[in-house]
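The other protein chains are all here in position, but one chain of the complex has been omitted.
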Amino acid sequence: MVKLDKLEVTVLGASGMAGQEYLKLLSKHPFFEVKHITGKSSVGKKLKEVVKFDEGKIDESLLELTIEKTDVESMKSDLFFSALPTNEALYIEQELAKRGFKVISDASAYRMESDVPLIIPEVNPDHLALVEVQKRRRSWSGFIVTTPNCTTVGLAIVLKPIYDYFGIEEVVVTTMQALSGAGYPGVPSLDIIANVIPYIENEEEKVSNETLKILGTLEKESIKLANISINVSCNRVSTINGHLESVFLKTRKSFSLEEVKNILASFKGKPQLLKLPSAPEKVVILDERKDRPQPRLDYMAGSVAGMSVVVGRLRKASSQNSLMLTLLSNNVVRGAAGGAVLTAELMFAEKML
Amino acid sequence: MVKLDKLEVTVLGASGMAGQEYLKLLSKHPFFEVKHITGKSSVGKKLKEVVKFDEGKIDESLLELTIEKTDVESMKSDLFFSALPTNEALYIEQELAKRGFKVISDASAYRMESDVPLIIPEVNPDHLALVEVQKRRRSWSGFIVTTPNCTTVGLAIVLKPIYDYFGIEEVVVTTMQALSGAGYPGVPSLDIIANVIPYIENEEEKVSNETLKILGTLEKESIKLANISINVSCNRVSTINGHLESVFLKTRKSFSLEEVKNILASFKGKPQLLKLPSAPEKVVILDERKDRPQPRLDYMAGSVAGMSVVVGRLRKASSQNSLMLTLLSNNVVRGAAGGAVLTAELMFAEKML
Amino acid sequence: MVKLDKLEVTVLGASGMAGQEYLKLLSKHPFFEVKHITGKSSVGKKLKEVVKFDEGKIDESLLELTIEKTDVESMKSDLFFSALPTNEALYIEQELAKRGFKVISDASAYRMESDVPLIIPEVNPDHLALVEVQKRRRSWSGFIVTTPNCTTVGLAIVLKPIYDYFGIEEVVVTTMQALSGAGYPGVPSLDIIANVIPYIENEEEKVSNETLKILGTLEKESIKLANISINVSCNRVSTINGHLESVFLKTRKSFSLEEVKNILASFKGKPQLLKLPSAPEKVVILDERKDRPQPRLDYMAGSVAGMSVVVGRLRKASSQNSLMLTLLSNNVVRGAAGGAVLTAELMFAEKML
Partner (left out) sequence: MVKLDKLEVTVLGASGMAGQEYLKLLSKHPFFEVKHITGKSSVGKKLKEVVKFDEGKIDESLLELTIEKTDVESMKSDLFFSALPTNEALYIEQELAKRGFKVISDASAYRMESDVPLIIPEVNPDHLALVEVQKRRRSWSGFIVTTPNCTTVGLAIVLKPIYDYFGIEEVVVTTMQALSGAGYPGVPSLDIIANVIPYIENEEEKVSNETLKILGTLEKESIKLANISINVSCNRVSTINGHLESVFLKTRKSFSLEEVKNILASFKGKPQLLKLPSAPEKVVILDERKDRPQPRLDYMAGSVAGMSVVVGRLRKASSQNSLMLTLLSNNVVRGAAGGAVLTAELMFAEKML
């Protein structure tokens, strides 16, 4: 792949935890060069003054960037990565797209719009065709491409090859989600110490709706949702990174465990074929040890740390044609910035940027 | 209820955490008086020398008891509560029953034997009729009555009234279990800090098999297992007490949410009717706050602390005739010593002791 | 003690965690009856709608109280307990005192004013004489009496009898403070999970300055600070309640360990002599087990739960005339609401209210 010039990118909402994850992943990136970062309460400060937890993993040159105001009037960039909170994303992303800019967003604001692609590069890269629908319908010269909620990503990746081979009728999933999923300051320590909180606002609906869209079929100008009954319970547990999901699913066709293992372990998508920089060799890592995956031990698994989904405890369930497994998905890498960067890499490689 | 004399009881395996819980609950008990406690590594010591964590909640007189050897030859008591490890329970409980003694056991050794009752007093008190079958078949003058695994109890209690009214076809349950469920020393801190372990040895089979037996029907000389497809995933989380269970279930008949709320909230059993000392007023506490139950906040809920099961997040699921809820059951009280003591109280009240 | 009428009291800042602790301790109090509670963001709601964590421990009638605006113009009460944040306390407490009201405050705003008593009832009840100085100097008909920072209290209580018998030249103390000390929402979970934060804003200065005042001598119209060199390091650890303090101290006279044990174990103050309702039998509990006190196990120690300071690991240090010990003090009871209520009880008994 010949790369003459890097694209100049802006990270919107770079001072939050999600934003900082972008800066880590875009440090010395072969396709993209961060030129601007924007924020709100810390405008005028350098990134290095506001960074939390992981300053050592962000390139020195990026730490020196000054946080700018998120100003739709004056911002210019080849590409905008958005780590904005939903309410801000709603206005700003649209205004940028109107003005002809390309936006790849991890915010939930536009995910469920019928003409906005909601992308996991290995799962539904064909949905990117919606970009043209979107531009035409809205008369935008730019566009918005979105990536899913951090809890959706791991689930949709694991369901995809099973869905393709055996069909899926029903899914029951209970999540045990990490604290970093709530951002910073996020969950008060007094709420979660020696505790589990069996509720995360709006999360269950998102996981259900987004999964159906991602596994859905592109039909002319929109996505036909997948016909699966998805039932989700979300819990917050006292882990730092990595969303653990206990999954039960019922297939339409019968299967053998060996078949499922094979299709999971061999699952590959365009990013692997194109050898994109953030594409892990294995989309799914199958761990056959009896007590894995574990968030603290496995959240950085894979050839590109944090981009593989780890699946363990794969077993037949007692209900017919049904299967149980536990998956772990890195919520800050694959489930947020990493998924967006991989989407951008795919669009770059496919000359959509 | 006239009580002339208290029964003299022995607690087997009293030096472990489960055993100590018995001593708490039997402190100043109106029916039972602990006369002997047995142990293994700490024989000859006083209970107060080995007690962990909760010495303040055990009656002074019991703290002064000396731990004796668990010796089937010499032990005598009106009733034996067994908190023995499975392998020891296997031999000792049987030998005691042969010798004419009455044993109520929380150990798993005999739970699934066809002529051994596995009792939750509010759920299947009629199964106690197996005692006579057991005595006759085995030519024992004594008997063994068992109580379920700590994770089974909460689930079976909540399923019972729903099963009776609407039938249940399928259950999918993911547990988030407390550290105390593994005893002491139990789970190493390095394994569980900032982590979840998605596996507990033998636990899933126990929950599934025991629930089917408890919800089963007494037919002449044995229990016909309930016809439910149960699928269980067990996880260890970093909480101290209280097993949280995320439950999905499919009923045979259609239901309204209001109906389910009503039958859960009004569920009562013999212990409530007989006003047994350890019977909570509400078997199930329905908590309608959106983020409850929580282990740290709710594990001692109820009029008899730790004996009620708290149910929250009750909602219709997207699959047909299906329901989701989160339940919390105190694993050391209702799920262990408390369940056994309540069983003993019921048998005492029914003149079976 | 004949009590004809209870005093009617107002709790200022009742909707926060500190405020709720007052409501627990004032539930069915023999001297005081809470008639009003005030707050800020939750004005108009009932207490039961905003209470966190411990609703079960507050009297039903108090849970029904409506949170009022903290309005110096209109509020009236026999006594005001203040759990206000410092900045609000600064204005409101003074305005109340000016208007003739009696204020007992746990806020830091006035603690170090030369004419404001900073009281631990067992340690320096004579400092209450400053109330008259304060009223005269400021021409107030009411007054402000303060209680110390939660970390100061345990330290000052333990130092007091040693100081009286042997003199103290130098103290080095390192604290390991509970999350509840930071209020709610307080410390973000991502900051403290599997971590220690070796800094608490302004805390070290408070502990040092307040201890010198409390151990100081009342001289005519002010307190002569104690002549001790105090060196404090404050750390936040991942515990829920109970500040643990590792203390090294150098006495002026030589001592034997037995002597120190005796004076600590027998330490009593006016609250014990007057048998005040919130006075624990033992001000200091000496725990000789080698690994105590521990926050989770011991924070509610004592005949009045949470009002005793537990001292363990008492030993001679290698430096001359020096001593080491570890103390645990309940930061929400003895270190906050409980200390203020006990102060009020003392003033009530001494007819100062």
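As written, the chain order gives the labels A, B and C, with residue 1 at the start of each chain.
One rule holds for everything that comes next: a residue touches a chain if its C-beta (ideal position, glycine included) is under 8 Å from a C-beta of that chain, and two chains touch if they have at least 3 such contacts.
Not measured: the values here are computed from a predicted model.
Shown chains touched by the hidden one, complex as a whole: A, B, C. Note on the undisplayed chain: of the listed residues B:172, B:187, B:247 or B:264, the one touching it is B:187.
Which of C:129, C:305 or C:324 touches the hidden chain is settled by the complete complex: it is C:324. Remark: the omitted chain is touched by one listed residue; of C:196, C:257 or C:273 this is C:196. Note that of C:164, C:259 or C:291, the residue touching the chain absent from this view is C:291.
Set against the missing chain, the residues A:145, A:194, A:237 or A:323 yield one that touches it, A:194. Interface with the hidden chain, as seen from chain C, comprises residues 170, 172, 174, 176, 193-199, 208, 229-231, 233, 235, 237-240, 244, 246, 248, 290-297, 312-313, 317-320, 322, 324, 326.
Summarising the interface, chain A meets the missing chain with residues 53, 193-194, 297. Along chain B, the points of touch with the absent chain fall at residues 53, 179-180, 184-194, 238, 240.
Here is the rule we use: only the chains that are shown with their structure count from here on.
Chain A and chain B have Cα centroids lying 42 Å from one another. Centroid to centroid, with C-alpha atoms defining each point, chain A and chain C lie 49 Å apart. Multi-chain contact residues of chain C, defined as those touching 2 or more other chains: 53, 193-194.
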